[in-house]
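Heads up, one of the protein chains got dropped from this complex, but the rest are sitting where they should.
Order as written gives the chain letters A and B; numbering starts at 1 within each chain.
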Amino acid sequence: MGIALGLMLAAGLLTANAAAQGELRFCLRTDPKTFDPLLAAEEASETVRYLTGGVLIRFNRKTQGLEPELADSWKLQDGGRRIDFLLRSGIHFSDGTPFDAEDVLATFRRISDPAFASAIADEFRSAGEGIKFSSSGRYGVSITFPQPLAGVEFLFDRLSFSSSRSAQKEKAVLGPFYVTEYKAGQHVLLRRNTYYWKKDRQSARLPYLDSIRLEIQSNRENELLRYRRGELDFIDKLDPELFERLRKDMPTSVVDAGPSLDSEFLWFNQAASAPIEEYKRAWFQSQRFRRAISAAIQRSDMVRLVYRGYGRPAGGPVSPSNHVWANARVQPHGYDLQEARRLLQQDGFRWEGETLRDKQGNAVEFSLITNAGSKTRSQLGALLQQDLKKLGIRVNFTPLEFQSLIERITKSQKYEACLLGFTNMDLDPNGQMNVWMSSSTHHAWNPGQNTPATAWEAEIDGLMKTQATAANPRARKLAFDRVQAIVSEQAPILYLVHPNVLVAVSGSVRNAAPSALAPHLYWNIEHLRLTDDRRTGREH
Amino acid sequence: MIKIIFGARGRFFMQVAGRALRSLLVLALAGLAGAALVRLAPGWDVDEAQVDLRLSRQSVERIGAERALSRNPLSFYMKYLSSLTRGEMGRSEVYGQAVAQLIGERFSVTARTVGAGLLIAWCAALLLGTAVALSDRPAVLVGATALTASALSIPAGLLAVFCLLARLPPLAAIAAIVFPRIFPHVYEQVRAGRARPYVLFGRGRGIPPLRMFLWYVLPLAAGPLIALAGVSVTLAFSASIPVEALADSAGLGQLAWKAALGRDLPVLVTITLLLTAITTLVNFWSDLLLLCLGDTAV
Partner (left out) sequence: MRAIRLLAIVFLLATAAISLAADWLAPHDYAEQFRDHAGEPPSPRFPAGTDELGRDRASRLLHACRTSLLLALGTASLAISLAAIIGGVAGFRGGWVDSALSSLMDLMLSLPWLFLLLTVRALLPLNTSPSASISATAALIGLAGWAPAARVIRANVLSVRNSAPLLYARACGLRDYRLLAVHLLPNLKPVLRAQFWIFVPVFLLTEANLGLLGLGILEPMPSLGSMLAELQNYDRIPSAPWMLTPAFLLLGIVTSLHLAMAEAKTWE
């Protein structure tokens, strides 16, 4: 009787302790499309993957260094063609099944299947088909690529493993949390993984939090309102305007983490197959025309008016916050209307009254599409209209809903210019391979070329291949610096702004260290905890 | 002939049967039209994932090919209808879940919001409309007009945001959207009824106003108001799309909006069929009531 009572008391204390860990709440902007870690691509699925998935190597968002996670150690061999791992022993999935080399091999079996369409699989297959993998003992794994794959270790930060034996399949995870409930359009509930292997310095099991509630909330104003009411603990990627408003009311809860890796840009459609007028294609294919447009854009006004000062004028594809890969010599094109006029005159353009005309007398006018519903892009478009009006160019700015936009830029090519942004999750230039290779479908201005249309595109192709396979980091850096210089000179994409990472963190969250690199707020999720008053407040 | 064989009651039932058949036809056509609309929309066969810069050319093409499988709307619709008879509605392309499950989870949310919103709106419109029409005071009319005009002047989306700000549920936004659209009708019908010569004659003869209202004014107003009731249900369901989308309420409206943006064919066709079924059912009942009240054609 006494023992039973003692056990009940102990159980009660344990339950109370577990409950006291608290629940962290923040928002997903959309429903996750998948819980399969290998198929996670868009932000919501990627968030769930990060919070639930276990990886072999972790990229520390603070130190920007690589740290062993599920792998005890790793070694690059054969000039970067092979990577050998020694896995940690005694690790278990969230359902209790053990983790070993067989799980890693099972994941690579899926990845190496050419019919498997997945972003992370494509990144691993970018060195060519025919990835080989083998195990040595229960915890040794060796992965061999057809060619050296530069920066391959960074890819393992995004590769989460599923159990090859568990009946729960991808629901059995190795990360600090696992998915317990998903209500479409409402929330995803994550619970603490009691089998999680990490411990803190005091040998207490991580994570500290008991659960995470990811509220699905697409309206930013609602998110802000709920944050102010104390119903949410985080807001990731605040709009500059909302950030300003929150800064006035709750100055201690907002953080400007500096320039992001992301960029806003526009490009002209130069594709030979695009159903646009020939004379317009000729303008867009002219380097002078593109540089003239770039010189007429007041990027500093964009930063000041649209981003309220929380951003930097952009000069190229690499943000200044990417200290390793940014080419310091590449600077944003300055605002110079005289230079713009000179370049246009050199190209045979002339002014008739206030209208710019080309050699054949066609008035210079083009449409600019973007995705509807983005206030910042709508404002950027309006600023571009006025900037280019000074050159006598009329811009028909047309926001389209996203699906129509994708159809135009990826399929029908029925557009003239497009204003979009690039969310960059990867510091390494390999993440931009598909942007710059002329054969890629993501080569925005002229996709899917059989042979490079211009000499400078051919040069970029060569440089990107070099940086992707060179074992020497300096050779990689030189090659990618040159790519940035060519892009700045030829201006196939006009980079406008690198927005800052603006976030809000409630004072009741401890150990939060917002980073400019994604995921900005919860990269150290296992170490986050809630303050005592907050936890008791929640329980009441 | 029918009239001879079945008499008046027989004709009534034939009319009801005809109306039911018409509703079924409308239902079938609406589903097909919904499928055709999605097929005509630009971007119906592309996936958001195709702009993921990490994907190779082969993967992009493979994803595109998968989306384009349901190329012919008619064949898709036929397959859909045949699976519907087995209780299956396909899988959502946006959510990756069974459509039946998605609809099941969300229908009750929207039904509660729309039902309560309609109830509040109709009670308010009937009370206020009748009171204003009976009061004969211009100041009351001006006040009521200003109130309805104010409600009409705020976009549904903003109403949803304001309701959220005031911690009111989305049903308040639905009520605020429906009320100003039915109030003028209630007022007009009652006012017009009171202005009819025989009502004026009755009033002149000293028949009590309440009796005049209940026996002579209300029956005349009932027909158009019953028709309006049907329309208001459709209006409330339509309003639930922006309201739920902006208030982030997980109902059918939000589902419809996201499905429209994502060109989610199985979800859109199911929602179209469901909304058509509700519309035709409500209109069927309102027509039936009209028929019972003495208006012949249904």
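Keep in mind that, in the parts below, a contact is a pair of C-beta atoms (placed from the backbone, for glycine too) under 8 Å apart; a residue touches a chain by one contact, two chains touch by 3 or more.
The structure displayed is predicted, hence computed values, not measured ones.
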Cross-chain touch to the chain not pictured, restricted to B:Val16, B:Leu84, B:Ile120 or B:Leu141, is B:Leu141
Sole contact to the chain not displayed, among A:Ile91, A:Leu305 or A:Ala485: A:Leu305
Kindly state which of the options A:Arg29, A:His92 or A:Arg245 is in contact with the chain not pictured. A:Arg245
Need a quick check: the contact residues on chain B for the chain that isn't drawn. 18, 22-23, 25-26, 29-30, 33-34, 37-38, 40-43, 138-139, 141-142, 145-146, 148-150, 152-158, 161-162, 165, 181, 184-185, 188, 191-192, 195, 220, 223-224, 226-228, 230-231, 234-235, 238, 241-242, 246, 256-257, 260-261, 268, 271-272, 275-276, 279-280, 283, 290, 294-297
Given the full complex, what residues of chain A touch the hidden partner chain? 221, 241, 245, 298, 301, 304-306, 365-367, 369, 372-374, 378-379, 381-383, 385-386, 396-401, 404, 414-416
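One rule holds in what follows: only the chains that are shown with their structure count from here on.
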I'd like to verify one number: the distance from the centre of chain A to the centre of chain B, where each centre is the average of its C-alpha atoms, in whole angstrom. 41
Per the touch rule, the chain A residues reaching chain B in their complex are 31, 33-34, 41-42, 114-115, 117-123, 125-126, 183-186, 216-219, 221-222, 225, 401-412, 422, 431-432, 434-435, 439-442, 448
Can you list the residues on chain B that touch chain A in the complex? 41-64, 94-97, 102, 105-106, 161, 164-165, 245-248, 250, 254-255, 258, 261-263
